[in-house]
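Missing here: one protein chain of the complex. Every other protein chain is in place.
Letters A and B mark the chains as written, and numbering starts fresh at 1 in each.
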Amino acid sequence: MAKLKVDGKEIEVPDHFTLLQACEEAGAEVPRFCFHERLSVAGNCRMCLIEVKGGPPKPAASCAMGVRDLRPGPNGEAPEVFTTTPMVKKAREGVMEFLLINHPLDCPICDQGGECDLQDQAMAFGIDSSRYQENKRAVEDKYIGPLVKTVMNRCIHCTRCVRFTTEVAGIAELGLIGRGEDAEITTYLEQAMTSELQGNVVDLCPVGALTSKPFAFTARPWELNKTESIDVMDALGSAIRVDTRGREVMRIMPRVNEDINEEWISDKSRFIWDGLKTQRLDRPYVKKDGRLQPATWGEAFQAIKAAVAKTSGDKIGAIAGDLASVEEMYALKQLIAALGSESIDCRQDGAALDPSLGRASYIFNPTIAGIESADALLIIGSNPRFEASVLNARIRKRYRMGNFPIAVIGEPGELRYEYEYLGAGTETLAELVSGKGKFAATLKKAQRPMILIGQGAIAGEGGAAVLAAAAKLAGAVGAVTAEWNGFAVLHTAASRVGGLDLGFVPGANGKSAAEMVTGSDVLFLLGADEIDLAARKSGFTVYIGSHGDNGAHAADVILPGATYTEKSGTWVNTEGRVQVGNRAGFAPGDAREDWAIIRALSDVLGKKLPFDSLGELRSKLYAAHPHFAEVDAIATGNGDEIAALGQKAGEMGKSVFASPVKDFYLTNPIARASAVMAECSALARNNFKAAAE
Amino acid sequence: MTMREKIEQAAARYPDRRSAIMPALLIAQRQHGHLPGPVLEEVAEILGVERIWVYELATFYTLFHTEPVGKFHLQLCDNVSCMLRRSEDLLRHLEDVLGIEKGGTTADGLFTLSTVECLGACEMAPVMQVGDDYHGNLDIARIDALLARLRATVPHSIGADLAAAEPPGE
Partner (left out) sequence: MFEPVLLKNVYVPDGHLIATYEAGGGYRALEKALKEYTPHDIVELVKRSNLRGRGGAGFPTGMKWSFVPKRADKPKYLCCNADEGEPGTFKDRIIMERDPHQLIEGMAISAYAIGAEVAYVYVRGEYVLAIRRLEQAIAEAEAKGYLGARILGSDFNFVVHVHCGAGAYICGEETAMLDSLEGKRAQPRLKPPFPAVAGLYASPTVINNVETLVCVPHIVARGADWFRGIGPEKSPGPKLYCVSGHVRKPGLYELPMGIPLRELIEDHAGGPPTGRKIKAVIPGGVSAPVIPEQGLDVGMDFDSLAAVGSMLGSAGVIVVDDTTCMVRVATRIIEFFHHESCGKCTPCREGLNWVVKVLRRIEAGEGAAGDMEQLDMLCKGIFGNTFCALGDGAAMGLRASLTHFRDEFVAHIEERRCPFV
């Protein structure tokens, strides 16, 4: 710790603090444009100038100077800095005036207006007019892709965007070309950016140079209602804020959650919102004369009742989709049980995860933030860049700290960090388990090794054996100890861990998801759109969900549900962290929250579920599964369960692992309804083709 | 040696291939006369570095040209020491006899006329660099003689290999 005085107030801060951080700690406001806590220090905007006592007779850039660089006074007094002296005030006014001479001051037509650092700081630290009488510089706008709009006249050359793409996203796509007054931010010859995290530069840009292209000119920030919620585009549960005007979602922004997403979100999480408005199921449908036709809720329920009446309980089944909340899965599970069936499954992909093996066997035990304290990483059957882009950025963050060997078994891909490629599938894994190979030794030597298992390794036939082998490996290399559990299952579906926690898996006499497709008379699809229904030639299918996607196309009855922004719901992320998302607006037309649909249906089917409100549902849920009540917490897995799982390791057979995410931009029905995602997907495919040529 | 071999040879001098972007661009420019997109991409590909890094350097440093320049690039210094020795008279003369303005290229593609910052040869101001060579203590008569000499090195038909040709040695 270091002692110093800020504006006369004595404080103590950690040695690695910059003066800027120390001043903030003391409650002094220090303006800045280029400085950002999560990026390297550039020191170029010169806005954060402060006065250092006993230093040279000029102001110091507080972002670029550490408290450890300060010298104590002649008699050992704590060093002193000032943030409000005339010298500081004058220097900042000067810098602000310089920043504004070439800035167009086109705030009335700028989307950054109202949430612009330049505006705010000009008000707080600038002077009220400019003495600049010359012509302003004109800079041509750049095309850098379909997501980020540029108005380059507004750029103040802080280079946050360049540092973000290079450092955090791990792909040097943006750069500063030219020099001096003519320096401009751009991509290489105005090619579209390709990072899945590029939208974050919109938040980082302190001015209106980089703004959200899909959001352009649609709303002013002050007219939006802001609802804090949870993202469901992957299994991370990133913290988001949903901005609405009336019932319409206008944009989605990240919130800070140090444990999960820091302050980043993926482009799918951010730019999905146009998908909330298209392809929506806004009224019930019933298939009549071979065609789905609009119906009333009553007609739809009666059609289901008739179908259920025609069959026996064991021929009924339910599959939960990737976006489902815990509440609706809980309601559906109760209903199916009441109808006399044990056929339920939340694993559309057939992942060999079994809640009876214990929670540790299916969650990301080391936690996302824990990645930063791991010291070796083996990735098995996963491409974290596409499956969990923000988590991948965390791996990269750890990688940049150094001394972090990474190896991959599965498909080789561009992950944004260097790794050793070990092999394609089970044979390589088996070798490692048997202790062969350099990387086995690396893992063994590590204090906190991490073994990341993707769904691509455990879906399908030999999945259970692979999972057990990974557990055995974890045991063998000491990845599970009293202080550290490096066994990390990376999920891709937001619903998955919640579903497993609930036991939304087939009972002893139940059928798996794949078996239900062909072997059930009445099949409930709760937003299940990722399972292949082509094989379902007979039987009655009920689709409960929000979008006219794969599931709805195969349905006999459609019950229109709500998307994640239209309901309050619980999701459990890949770490096992329970989180609650909030309703930002109402579902369109006749669509209703999914749990309420199931509750209403249960009444018609004569199996009335014992709750009339979400509150009542939750108290029942919490009574049965207390950990769901612990919001934002993780019920940690027991390391012994990994050891027990490892005992089951046996012959894996020969197979290769493939990531389940074939197209990052189109992984769920909302994404597939989004024109923005479609454009990104097309661009990515073209880039891939171009790279292959 | 091919361009790739020359670049590889340069890259061997550094522990990090990114360091070789600058030498590689100099090599590529000698070969191609200037640095259009495909050349930048080739350099990035040879060195295995990001294209934007190559682009950044190609636009930051003044000796790199992303647009074509004439066979003879007349780079007249007009910084203080040369200015004091009346380099602007030489500039005006060059503009007159070549029929172009500063920054322009003659229609036959022979000459591009630029003014440049201090060439570090102020003892022989005013100075002009043409290709690799410095020409100092210039006056109008010497400029005329130099232009005549440069023109004389060019065969009557100007082929496509113009840009790759080099001006006479020292």
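Here, contacts are C-beta pairs under 8 Å (C-beta built on N, C-alpha and C of every residue); 3 or more make two chains touch, one makes a residue touch a chain.
Just so it is clear, the model here is predicted, and its values are computed rather than measured.
Visitor: Tell me which of A:29, A:140 or A:182 is the one touching the absent chain.
Guide: Of these options, the touching residue for the absent chain is A:182.
Visitor: Using the touch definition up top, pick the residue from B:5, B:45, B:101 or B:132 that touches the left-out chain.
Guide: The one listed residue touching the chain not shown is B:132.
Visitor: Taking the entire complex into account, which one of A:6, A:30, A:50 or A:64 touches the absent chain?
Guide: A:64
Visitor: Hey, which chain B residues sit against the chain that's not shown?
Guide: 13-23, 25-26, 49, 53, 56-57, 60-64, 78-81, 83-85, 117-125, 129, 132-134, 170
Visitor: So which bits of chain A touch the chain we can't see?
Guide: Touching the missing chain: residues 41-47, 49, 57-59, 61, 64, 66, 69, 91, 94-95, 97-99, 101-102, 131-135, 137, 156-157, 176, 178-183.
What we mean here is this: only the chains that are shown with their structure count from here on.
Visitor: Based only on mean CA positions, could you tell me how far chain A sits from chain B in angstrom?
Guide: Here chain A and chain B have centroids separated by 50 Å.
Visitor: With touch defined as at the start, can you tell me which chain B residues reach chain A in the complex?
Guide: Of all residues in chain B, those touching chain A are 37, 40, 50-53, 55-56, 59-60.
Visitor: For chain A, which residues are in contact with chain B within the complex?
Guide: Against chain B, chain A makes touches at 171-179, 187-189.
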